[in-house]
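Dumping the structure here so I can ask a few things about it.
Apart from one protein chain that is not included, each protein chain of the complex appears where it belongs.
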Amino acid sequence: MTGQPVLEIRNLDVDYGLGDQAVHAVREVNLTLHRGEVLGLAGESGSGKSTLAYGLTRLLPPPGVISGGEVIYHPPGGEPYDVLGLSDRELRAFRWAETAIVFQGAMNSLNPVHKISTQLTDVIKAHQPNLSAAARTARAREMLRLVGISPDRMESYPHQLSGGMRQRVMIGMALALEPQVVIMDEPTTALDVVMQRQILGQLIELRERLGFSVIFITHDLSLLVEFSDRIAIMYGGRIVEEAPAETLYRDPMHPYSQGLLGSFPALRGPRRELAGIPGSPPDLRAMPTGCSFHPRCPKAFEPCPARLPILGQPDAPTGGGRTVACWLHPARVPVG
Amino acid sequence: MTIPTSSIDQVIPGEGAMAQPDTAPAAKAKRQRLRFVANGKAATGLIMLAIYCVLAIIGPWIAPYDPDARSNDLLAPPSAAHWFGTTHLGQDVLSQILVGTRGVMLVGLTAGLVATVLSVLIGVTAGFLGGAFDEALSALSNVFLVIPALPLIIIVASSFTTAGDVVVALTIGFTSWAWGARVLRAQTLSLRRRDYVEASRATGESTWRIILFEILPNLTAIIASGFVGTVIFAVMSEITLAFIGISSISSWNWGTILFWAQSQQALAQGAWWWFVPAGLAIALLGTALSLINFGIDEFVSPRLRSSGKSKVKTASGQTVRMRVGFTPVLASRPVRATQVARSYPAAPVSNGKVNGAHVAPRKEEVK
Amino acid sequence: MTLSNSAPAPAAGPASGPATEVVLEAVGLTKHFPVRRKLRDLFTREHAAVHAVDDVNLVLRRGHVTALVGESGSGKSTVARLLAQLYPRTGGDILLHGDAVTVKGGRRFRAYARRVQMIFQDPFASLNPVHTVRYHLTRALKIHGNAGRTADDLERALADLLGRVSLTPPERYLEKFPHELSGGQRQRVAIARALGANPEALLADEPVSMLDVSIRLGVLNLLRDLKERLNLAILYITHDIASARYFADETMVMYAGRMVEGGESETVTQNPAHPYTRLLIESAPDPDRISGLTADTGDRGNGEPPSLINPPAGCRFNPRCPNVMPRCTVDLPPRIEIGDRPGHWAACWLYDPATVAAQQPGSAAAATEEAAR
Amino acid sequence: MKYLLQRIAFYLFTAWAALTLNFVIPRMIPGDPVKSMISRFQGQMDPDAIESLYVLFGIDKQAGIWDQYVDYWGQLFRGDLGLSFTSFPSPVSEVIGTSVWWTVLLVGITTALSFAIGTGLGVLAGWRRGSWIDGLLPATTFLSSVPYFWLGLVAIALLAGPGSFFPSSGGYEPGLVPAFDQYFIPSAIQHSLLPAFTILISSVSGWILSMRNMMVTVAAEDYITVAHAKGLPERRVALSYAARNALLPNVSGFALSLGFIVGGTLLVEIVFSYPGLGYLLFRAVGAKDYPLMQGIFLVITISVLLANLLADVVYMLLDPRTRKEG
Partner (left out) sequence: SDSPNNPNANQGEAATVLNIGMPNGPQTENHNPFLGTSSASSLGYKWMIYEPLMMWNPVKPADPAKPWLGTKAEWSADYKTVKVTVRDGATWSDGKPLTAEDVAFTFNLIKNDKALNTGNTPYGDITASGSDVTIKFGEPQFVNQNKVLQQPIVPKHIWETIKSPSTDVNKTPVGSGPYTLKSFTPQTTTLVARTSGYWGTQPAVKELRYTSYTDNNAQTTALANGESEWSFVFIPNVQQVFVGKNPTHHKIWSPPVLGIHGLYINTTKKPFDDAVVRRAMDMVINRDDIFVQASSSYFHPVVKSVTGLPTPAAEAYIAPEYKGKEHKVDVEGAKKLLTDAGYKLEGNVLKDKSGKDVKITLTDPAGWSDYQTSLEIVKDNLSQIGIAATVDKANQDAWFKNVEEGKFDATFRWTNGGATPYDLYQTIMDGTFLKPIGQASPAGNFGRFDSPEATKALKDYANASDDATRTTALNTLQKIFVEQMPMIPVGADNVGAAYNVKNWVGWPDDSNPYGAGQPTQANSLDVVLHLKPANA
């Protein structure tokens, strides 16, 4: 099922502001999402994960602008096209039907003044205007059942639901049109671990049934390792490493990835030695030259401050399907 | 004559500010305090206000004539000698406006000050102490809020035997604190629960120090906005009182000028110069204060800030408006994807070329 | 910053070791928040209350970190605030060096605050944005008379304080406003402020949950370092049970306002006894459990924590508990020693010898016991 | 429901406080209705009439303040507001009754209209930030700072000259008898146009500004982004998601402004000699007509309270969150 790309992000650049004032929050990101896979996106706060997610669907609020790149979408059986080149009308039709998004705060994602049913059906109405009202309601009920909420909560207002229920409603809503891609931006950070597991479990189960692809964003690496097929690590607006989850966990190549993994105390197994990442995240307005991680990197050596490492397949024969941007592992085949 | 509802409302949009306790501005307060002045609207407003303040001080000296002095140019239209024309007694309207500025500013500022002090005292105490105290004080301010202010001011002002500037200012001040108190109470209530207040309590700070040094500084924007709002209201009320002949102000103010113009039926006599300058002076003062308020609003709620440019040029030379929901795309051409393929020839689109004319398909077509 | 802190000597149980003088102790601590009372409630019969904390016993020892874990809303912060005397309590006692203390404000509160200090969860919220680092620290020093007599003394005290939390050189930080600092730096300032009082006990309420992954460790290591150097008693509150394992000597688990399990950290995390602790640990993300999304994890109850206004009778976990017994819905389980390690206990009928025995005959035994009462 | 009950309790309390204030204030006013009447006639009224007027108005003897207070409430419950001094012995309720409709119709309709237009434009301005409507904002700010009455004066000067379509004063053509017929209604409308425009122009900007700001604030909410992400038609996002939520805080503003109808636009009525309640209050104050003042103030206060109550109900209907708990 994997292998076929569904979404290709090419050289995406996203800025906040214009001209000299611009903050380059996402730079030259290349990423391919394959059909049916869960792609994890990790990195610490401010590394540009959300910006990337919003940017590829053009949902960034002002002053965000997309300053370059393209996002090629491959509809099943259709001709691929660039999402960034769609007109407003086309984009509206594209949204939700092809890519749905689940945002971090479910409380704020649901319109407080409309009932759940309204919010579930209006998206169906917008995209499938020919469907009868009854069919829409039926579909909405089905979606609720799918995410484990009793359909008699249809007529509730968001504030009448608990945080977990709201989040599940959002997931249900995201799946209502059976999109190819679901982007989830920290969908569970506000929730309890118990609840978090419950919801993610449900999601994975649904993916198995419906076959959509997921971009899953969080900075909790241990969560990602457990849940995703592939993981991309972001740092300072760039992807610094990308690999299958297991590979990344066992053998992170980029020092930043190593640092991230070393920061998590493990609950089980032998007590590991914890090594944090010294220093603080870079200021996007004044990025370090060369590799932006070099000021914090314990293994930095002479090319690091000077030249930017390119994301590519590392030389070392460490198994296929992984890329890294680090001078320790110079690229054999650059991506993009 | 009503307070522009927008002014204070926006500081706390509904209960919004309470719902999202820690927004960026709180964290960046100090730096932005200066940026507030850099705000275009606020700066314009402040400059205008400064001019008014200067006029309030030096007005009587730079006035070309004694505002009471009669001349033989009865009801003369604007001329070189009398820029704003004269009244039915041959008094110089310009001089009256200049001399009248002081009274207006004085009453406005005094009333604003009184109302602000009251609203801070009542609002912050109620919000901080809570309990029965809070219930009583908020009931009080709610009552004052609901009781219509202008009629009340008219009735009260007309009840004083010597309604001088001070009395008018105090009357206005004492009847118009309620709105500010309510806003401040709500804000204090949310501040009181902030960690830094709790933290300073845990450090062992005394209650009054917490109110004065931890809470009040964080309310400055709201207090300032309330102050400006009340000043607008006070100026309008004062002018109204003078205009309908209720306040017995011996000195000139713009309302007095309008009163004379109205009672001498300046309109019927075609003496537009008699009431136009005073009205404009009021309107411009009001505008200045409103602008300052907008500045404060934008400072408090950064979303209201118009972020520099609102239009961007894309690579193809098209101008696109920045807006929510549709992020502008600068580099790739906005129209057709075929051109994308051409400018990035390496794009490894797996099955053939990118079809530029392709429109996002409907769901039905996909299935 | 890469402090290689291996686990503390695992043999050192809470009862052993010389440096375990008790600083602060909570006995039967209880806090009920009245549900906001309106005028009309004056006429209703009973006042509803949030049972935020019920009958909590806790001991903080010198040079010892006690972790308090539990899900959101289980009452952890309330416990901390009660210990800091920021809330009046509904019941129970707080013993400082064995003496019951109740202070509300004024001088006695200051005296208490000098010995027990609290660090708040959110470093972004716990520093007043309008004041500089200098102001925050100076106040902490002045209030507790640690500022010395002269301006020089003060400078020295400030530098010392910042040095203790590794913010050096001090002059680089003193004049900064909170927004000019990173999260980790802010949390350090908050800790420095607490240290300004020169306390014996530090109540750290989720001191790292708002911090970024890479910074967390630094702050935690700092706290551990302080514990060791200053011989502080630390209460470490978190809902991240993994960090409790690494950082605390002893771990207590709270559920819906009650303590449900306690013991040495390693024991509690590796051999959880209470069903809730088990659920918690199972739910925590675990990289080693790749493709571990088994169906059973998804179906642990409906995931809804109980209402604290009308908490369930008996064990509060009973509506979600997979091992629920009839007795759980009736009787409140007491602390029961598990016996695997000294000091490991759980408030669960599963470990009651009587229950264990009665398990086989079925619910009849429970019924007879019911009758006996 | 509890929410509503609680609000009603609040309104009852406020009404009591306002009514008591209403009782107290005129008693603090030192003026004297008889003297005011004499002064209005400047010498053409016999000074000997003073005494007979005191007797006539029943203010020649004073009851204890508490008795007066009790009496006052008694009268209120009987719906008796006393007799007006200026048009003695007409009951205050009757005097108010003749003018209240003018105000309610003119200012009420105008305020509602202004709210509707202002909100509509505000929605547009807030939604399409940076479009041409934003260019109007400075002008709007200026207009909202202009005193109503001055705008009225200018309007009269510019538009209501002799032979103009716009009459400069009054509520209808003198000589007409108020009736619902083809002569009176057009005349009444014609007379209300200028005052209405005046109020509209100077009040609409306030709504535009506040609604715009609310829209801008709301447009940055997550659920708006979600609505966009859902690919909903722009109209639906703008109206059903953004405007619907942005409207909520303005509802109470609208209620307050309904309350200000009388007080706030008194000057428009003065300038246009419009026979409404505000003008009546102005005259009552001038004539020291306490009963009338009390009556008007009462009407104003009650209407403010009712408007607020209404706003609460509307708010409750619009915002499901308030429906749950208080």
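The letters A, B, C and D name the chains in turn, as written, and every chain counts its residues from 1.
Just so we're on the same page, a residue touches a chain if its C-beta (ideal position, glycine included) is under 8 Å from a C-beta of that chain, and two chains touch if they have at least 3 such contacts.
In this text the structure is predicted, and so the values were computed from the model without any measurement.
Asker: In the intact complex, which of the depicted chains does the undisplayed chain touch?
Answerer: B, D
Asker: Among D:Phe85, D:Trp150, D:Tyr223 or D:Tyr241, choose the residue that contacts the chain missing from this document, as touch is defined above.
Answerer: D:Phe85
Asker: Hey, which chain D residues sit against the chain that's not shown?
Answerer: 30-32, 35-37, 39, 41-53, 55-56, 83-90, 94-95, 98-99, 162, 168-172, 174-179, 181-184, 270, 273-275, 279-280, 283, 286, 288
Asker: In the complete complex, which positions of chain B touch the hidden chain?
Answerer: Within chain B, the residues touching the omitted chain are 68-70, 74-75, 88-89, 91, 158, 160-163, 245-250, 259-260, 262-265, 267-269.
By definition in this document, only the chains that are shown with their structure count from here on.
Asker: Please tell me whether B-D or B-C has the greater number of C-beta pairs in contact.
Answerer: Answer to which pair has more contacts is B-D.
Asker: Can you work out the whole-Å distance between the CA centroids of chain B and chain C?
Answerer: Centre separation, chain B to chain C: 46 Å.
Asker: Counting only Cα atoms for the centres, state how far chain A is from chain B in Å.
Answerer: 42
Asker: From the C-alpha centre of chain C to that of chain D, how far is it in Å?
Answerer: Centre separation, chain C to chain D: 57 Å.
Asker: What are the residue numbers in chain B that touch two or more other chains?
Answerer: Counting only residues that touch two or more other chains, chain B contributes 310, 322-326.
Asker: Pull out every residue in chain A that's touching 2 or more other chains.
Answerer: Each of 54, 59, 61, 88, 91, 93-94, 97, 127 in chain A touches at least two other chains.
Asker: Under the touch definition given earlier, write down the residues of chain C that touch chain A in their complex.
Answerer: Against chain A, the touching part of chain C is residues 1-7, 71-72, 182, 184-185, 212-218, 221, 239, 241-243, 245-247, 266, 269-270, 279-290, 292-293, 295, 297-300, 303-305.
Asker: Using the touch definition from the top, list the residues of chain A that touch chain D in their complex.
Answerer: 54, 57, 59, 61, 88, 91-97, 100-101, 103, 105, 108-115, 122-123, 126-127, 157, 159-160, 170, 173
Asker: Residue numbers of chain A touching chain B in their complex, please.
Answerer: It comes out as residues 4-5, 8, 10-11, 13, 17-18, 21, 54-55, 58-70, 72, 74-82, 84-88, 90-91, 93-94, 97-98, 127-128, 177-178, 336.
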